[in-house]
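Left out: one protein chain. Kept in place: all the others.
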Amino acid sequence: MAVEVAGRLRQVAAAGQGIGLWRLIRTRTTFAAGAAILILVSLMAIIAPVIQRHDPQGLSPVDRVEPPSAQHWFGTDHLGRDVYARTVHGARISLRVAASVALIVSIVGVTIGVVVGYNRIADNIAMRLLDGMMAFPTLILALALVATLGSSLNNVIMVICIVDTPGMVRIVRGMVLSLRERPYVDAARAIGTPLPMILLREIAPNTIAPVLVQSSVYFGSAILTESALSFLGVGTPPYIPSWGNIIGQGRAYIQVGFWIAFFPGVFLALTVLAANLVGDGLRDLLDPRLRGAR
Amino acid sequence: MITQTSTPPTTQTGASHTPAVLEQSRPLLEVRNLQVHFPVTRGFILQRRIGSIKAVDGVNFSINPGETLGLVGESGSGKTTTGRAILQLTRPTGGEILFDGHDLVNLNGSELRKMRRSIGVVFQDPYGALNPRATAGQIVGAPLVVHKLHESKAEYRKHVESLFETVGLNRSMTRRYPHEFSGGQRQRLGVARALAARPRLVILDEPVSSLDVSIQAQIINLLQDLQARFKLSYLFIAHDLSVVRHISNRVAVMYLGKIVETADRNELYRNPLHPYTKALLSAAPVPDPIVERKSARIVLKGDIPSPLNPPSGCVFHTRCPIAVPECSQTVPELRQFGPLHAAACIRVPGYGDARPDSSGEKHV
Amino acid sequence: MTGYIIKRVLAAIPILVFVGLVTFSLVHIAPGDAANIMAGDYAGPDDVKKIRAELGLDKPLGRQFIDWVKRTATGDLGRSIFSGQSVGKLVKQRLNPTLSLTVGGGLLAVLIGIPLGVVAAWKSNTIVDRVAQVFAALGLAIPGFWLGFILLWAFAVNWRIFPAIGFVSIFDDVGGFFRSIALPCLLLGVTGSAVLVRMTRASLLEVFREDYIRTARAKGLGERAVLFRHGLRAGAIPIITVVGFLAAGLLTGVVVTETVFTIPGVGRLVAEAVQQRDFPIVQSLLMLLASVYVLVNLLVDIAYAYVDPRVRL
Partner (left out) sequence: MGMSGSWKVTIVGGLAAVALLAAACGGEKIVERTVVVEKPVEVVKEKIVEKPVEVIKEKIVEKTVVVVQTATAVPTPAAAPESAKMGGKLSVALAAGISTLDVGRTTGTTASTPSYAVQEFLLAYDENLIAQPLLVDTWSLSQDSKKWSFKLREGIKFHDGTPLTAEHAVKSWLRWADRDNFGNTILTFVDKVNATGELTFDVNMLEPSALVLEGMARIGGYYPVIIPPKMYNIPAATGADVMIGTGPYKVKQYLPGDRLTVDRYDGYKPSSLKASFMSGKKVAYFDEVAYVIVPDQNSRIAALKTGQIDILDTVPGDFYKDLSKTAGVTVQIITNNSNRQGAWIDNVDGIFKDKRVRQAFAMAYPVEDALRASFGDSQFWTACPSMMLCGTKWGNFADGSQGIYNARDVAKAKQLVKAAGVEGATVIVLSPEDLPIYANPALISRKVLESIGFKVDFKATDWATQTNWREKPELWDVFHTAGGGAWGANPLLNSSLAKNKYWNKYQDETGRMTAGMDKLARATSAEQQLAIVKEMQLVFWEDIPYVSFGDSFNTAALRSDVANSRTSYGMPFNVFNSWREKK
């Protein structure tokens, strides 16, 4: 994801505002820190099978709730499982949720937003629906939906997408409403470009900047939502070691084995923080009004 | 740079394309009684129409093949809307726009698309008119893609590169993004795009007004070169008379949705009739000896009135230096004061005897 | 202003209708039969039938919706499948803790968040600003329940300053009330204020860049006078919106907070109903909380319009 962001960013920087990625990184320490953390965590997730010295699911009843040691860097949980291995492995699950949500919400949000922003009738209908969707407090809607659909990793991803998409659609729609008035869209119309091509070539690519910012926000919030759902007992099924589940299962042991919930919690917070920092950096970069604000 | 002659676009892809021929018998573009009214509504659930903004209100003119018509007016006069109406970017609420004998207003989607090949456009804002996410090559080549004017990628690339050279850009620049070009270069890109599909008419919507003066001249020279080379007709929209002076054959002056005066270029500059035209001429910083400054600078009072509530009678009377009470009662007609000169002002001597202008149907 | 209020209230109606539709369809989008899910794995056909009848699932869909709307409109929120209690009664019993927490937590969030945001914006690029920003960034990144457990462990178990569980009504014991809501409010306040710090800071930064502030400064007006006389007044407008965001945060925050601190409030009711697949409760609470949310947003809009007349146009 981080790599992808960096790649996109280069494109954004190149195509848009004329700021090179490296200059950006030099001048934006928060962005650089966020991106670096995201890259590290992603790397960790990718090479998880290599760096974990224990099976994340491997039980060792004799070594229950052992504090961190040379053998078990982050200690063991109530089943004697290696918390380090689980945390590293959990990065895969949590990042998968986050990346899926960010990607799906972006694609769906841009698709709907572009169409809606360009069609008055669709816009009227869609905006009423979106207003309705956004009238629900997100976590509570997510809870109700997961309760209805049942707990599975895919359902959790789907539900988070459902609650996040309206916000993205709104942003894209707003962009499209202003973009469609741009002279280059007129130019495209004037040369007879068919509407689908205008949407695809002229409008959609120009929504990338805010979509990128927003998707980095959703990237972080998806991790938090997943963990909150798991904590409340309806999220990712308990046998999947997502960070939310590891913390959720470890919370019962905070008084005798704080490390079980502590380390994955730190990783989770750090990743969300990193995603937010990247989002902030992108926002600063892409919103000229805020540039130089810090 | 402009005089550098590159090989003319050799493309024969537009095989069906009829080259612009100076057929005096029929104007290339004929605008008849064009009206563009925007409804103004109020109310939250039950929207009711409380009036309309008459951006363009009964405009007539025509452009012959190979000719340039300058369309001049302050911002808000409706000149840009007129251009957009011709391009069908804004749908007219009334009147006819005959291009090559076809009424653009009544064309269906695919017929209109076919017709659009023949009408190019260059916009005012050279940066805003270029998609920042597309390369210069993609931008210039877009009409070729839209109208499927090439048979192979290589041919397409060659075509785009030749367009670049035609407008005085380096062929190696096709991969750059708009922000990597200077303002003048960007406008050259706009011109290249307008020419790509070999149009017969190009609408130039204030193509140079956002450029530095020195660059303005370059672009205008380029446009003139291209006009001669490709036998183009231009509708040159501008907000002051100085710019269109060099390039136009004829000039029409608009005020609040109406044409208030039209004339042959030399006639207009030499002998403006309408007080508005006079005001514009006096305001224009024309370092040109041809224009004789007959009087001191005329300064117009106030701003252009809201087109939502246009003044009664002559719409110009609120700012007119020579207005009389009657001006607020009578709507002046555009009347002919010479073979190629018409104006809409009752204060012009001889208004009562002049015959109504019918030139809009044939020629200005 | 009255016209604007009427307009906004009217605009809320279709939203509530939509919310109702979604809420109503909840039972119907469940894969398989909702009655089966609720009856549990070992229910006999009779049990399922009973639940179907109880929920009215045996009637045609349109009829069900009309019945549901009628019941909901008259305040009959149905019965819990799990405990058989009327949902209205359950909710009423649990309002006191939730209101106490949201008011307390909201106040705390405002008291921490807005001053910190103002100071951060005013002293932007100083150490104060950095601290505020770090606080906000962490507050947004740390999961609420994780922080909650740490608070619980530290303040309740280790130092024994506050109780670990439960809620005491203010009408029973004022001291006990404040002790019982201290930790939950702290959790809500800290997480809520993170958003406030960020948004207050951002909106004030924009205000401070406005010309008239620069003019005021240039005139030699005292820093404090500039801040209070000009900056905050203009900044108040975006801050009202921010408080609207806070309301949403609190509504979801109570679910986690009440679960962590075992507070018998509406939030815990939501969490438990969801775990128990107690659809009547889930439906009613979803409708209720969404309505509260719509109402809060309505009030925010009206307040906004009151402060900034331009909005009314």
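Chains: A, B and C, in written order; residue numbering restarts at 1 for each.
Keep this in mind: contacts are C-beta pairs under 8 Å (C-beta built on N, C-alpha and C of every residue); 3 or more make two chains touch, one makes a residue touch a chain.
Fair warning: this is a prediction, and the values are worked out from it, not measured in the lab.
Novice: Relative to the complete complex, which of the depicted chains are touched by the chain excluded from display?
Specialist: Hidden chain, whole complex, touched shown chains: A, C.
Novice: Going by the contact rule already stated, which one of C:L152, C:I181, C:A194 or C:A216 would touch the omitted chain in the full complex?
Specialist: Here the residue in touch with the unshown chain is C:L152.
Novice: For the chain left off this view, which of C:W68, C:F208 or C:F261 is in contact with it?
Specialist: Reading the full complex, the residue touching the unseen chain is C:F261.
Novice: In the full complex, which bits of subunit A touch the chain not displayed? Write them out.
Specialist: Touch with the absent chain occurs at residues 59, 61-62, 64-65, 78-79, 151, 233, 237-239, 248-249, 251-257.
Novice: Over the whole complex, note the residues of subunit C touching the chain we left out.
Specialist: 40-43, 80, 82-85, 90, 93-94, 149, 152-153, 156-157, 160, 163-166, 259-262, 264, 268-269, 272, 275-277
Keep this in mind: only the chains that are shown with their structure count from here on.
Novice: Just curious, how far off is subunit C from subunit A if you go by their C-alpha centres, in Å?
Specialist: 22
Novice: Taking each residue of subunit C in turn, which ones touch at least two of the other chains?
Specialist: Answer for subunit C, listing residues that touch two or more other chains: there are none.
Novice: Give every residue of subunit C touching subunit A within the complex, in rising order.
Specialist: 14-19, 21-22, 26-27, 29-31, 34, 124-125, 137-138, 140-146, 149-150, 152-153, 157, 202, 205-206, 209, 248, 251-252, 255-256, 259, 270-271, 273-275, 277, 279, 282-283, 285-286, 289-290, 293-294, 297
Novice: Show which residues of subunit B lie in contact with subunit A when the two form their complex.
Specialist: Within the complex, subunit B contacts subunit A at residues 84, 87, 89, 112-114, 116-117, 119-121, 123-125, 128-134, 139, 142-143, 146-147, 177, 179-180, 190, 193, 196-197.
Novice: Where on subunit A is subunit C touching in the complex?
Specialist: Touching subunit C: residues 128-129, 131-133, 135-141, 143-150, 220, 224, 227-228, 231-234, 244, 247, 251, 254-255, 258, 261, 265, 268-270, 272-273, 276-277, 289-290, 293-294 of subunit A.
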